[in-house]
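For this depiction, one protein chain was excluded, whereas all remaining protein chains were kept in their positions.
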Amino acid sequence: MRRLVAIAGVALGLAAGLQASRGDERRSGATFMSPQTQALQADDAANPGMLSVADGQAQWSTPAGPNGTACTACHGDARDTMRGVAARYPAIDAVSGKAVDLMGRINLCRTRNMGAPALPAEGAELLGLAAYVGFQSRGLRIAPPTGAAMDAVRDAGRALYTRRQGQLDFSCAACHDDNWGRRLAAAPIPQAHPTGYPLYRLEWQATGSLQRRFRNCMTGVRAEPWPYGSDEAIALEAFLMDRARGMAVETPAVRP
Amino acid sequence: MIASRKSLLTPNRRGLLAAGGGLVGLLALRPAHATASAMQEAMKAFCAGVTPQAGRVTLDIPPLVENGNSVPLTVRVEAAMTAQEHVRRIGVFNERNPQPNIAVFHLNARSGRAEVATRIRLGDSQIIAAIAELSDGSLWTATAELVVTLPACVES
Partner (left out) sequence: MGRALINVPPKARKGQVIDIKALVSHPMETGYRTGPDGALVPRDIINRFLVTWNGQEIFSADLFPAIAANPYFAFTTIAQESGTITFRWFDDKGNAQVETAAIVVE
């Protein structure tokens, strides 16, 4: 039965013949989902990603570190000060000159300014803060920073995006540029626009980051997944956010 | 209860990329599951000797779901929802999860509408049944069948 469904799915995907040039027809991953999953994302009372947003909201004003400071000490009310911020990451950190993503920035704030330890990757605390900050940009357009330093990072990301890797010798582009709209097993292949991270994935039964999604993709093509916070992951994130420039932030999105 | 070491959370079936031209190969292992007879037993326990009649219950569940970890389910029962006639309990059952029970909802004359929505896990394509017990002791039932499709590139 399952096999039949999968075959039918492949046939449907091929029939749709979605081979339009990218740039004209950019689509959020949400548009590839079932109406039920779209409805789950749209209803803040049911979207489980909102639990992470609520987590982050509580932490925003919770003191951490030896001075007992909270995010509010510098940033006040996130609803005002964080509006549009997530839409502009990754960005260059002026101190190190390196690109950091939103979670990296949150941890730099903690270690440099609050004297608090960095929060662990994929932990509820860091995902919650990122979801809360990301939520303040929901509906705003993705607007990555310009400049030569970011361009260099994005170029590195583009090279990673198009590089074949893993035992299956697939690049990101092989699925998400060349075959989006078709199906892999029964699942539609989306265009890989990171519009809604951190997001709640039904498969994970939890909120997770874009870097966790990278690791899933890399496992899928039998490549060695990048460690969290690696230069490669940040570069690919920067390239993808630029590729999604102008699309609306959906945080916290829901995906299957 | 049928014990199983197979995961309900991370389905033990994975879409595998076939090397080369982007073809899809499927490795579909049948998970251990409750049986139709276990489901019947669970439903019989709920009914406690009364025979349920078909009707009055609506099971709203998508026929095709893209991930069995979170499937929207709404149960509605035709009942006046007054002191004289109301729904007391609604039991929801499945055929192929490790356990046949999903939930039992307790309603009363003050519920307003006999309608409950939740999100459930289904490890496989299967049949779902709901039984409603009314305040007069009568039982009403409905079933729905759904297909759970395979996700791709799942976490190992």
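The chains carry the letters A and B, assigned in the order they are written, with residues numbered from 1 in each.
The rule is short, and it goes like this: a residue touches a chain if its C-beta (ideal position, glycine included) is under 8 Å from a C-beta of that chain, and two chains touch if they have at least 3 such contacts.
In this text the structure is predicted, and so the values were computed from the model without any measurement.
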| item | value |
| --- | --- |
| Missing chain: touched chains present in the view | A, B |
| Of A:Leu108, A:Ala121, A:Ala206 or A:Ala248, the one touching the omitted chain in the full complex | A:Ala206 |
| Selected residue (touches chain absent from view) among B:Leu107, B:Ala130 or B:Leu146 | B:Leu107 |
| Absent-chain interface as seen on subunit A, which is shown | 45-46, 48, 50-51, 54-55, 58, 124, 205-206 |
| For subunit B, the residues touching the chain missing from this view | 4-10, 69-71, 94, 97-99, 101-108, 110-113, 115-122 |
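Basically, only the chains that are shown with their structure count from here on.
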| item | value |
| --- | --- |
| Averaged-CA centre spacing for the pair subunit B and subunit A, given as whole angstrom | 32 |
| Contacting residues of subunit B [partner subunit A, same complex] | 9, 13, 15, 17, 19, 22, 24, 26, 28, 62, 64-67, 69-70, 72, 125, 147, 149-156 |
| In the complex, subunit A residues that touch subunit B | 1-3, 5-6, 9-10, 33-34, 36-37, 39-40, 167-170, 174-175, 179, 182-187, 189, 202-205, 215-217, 219-221, 256 |
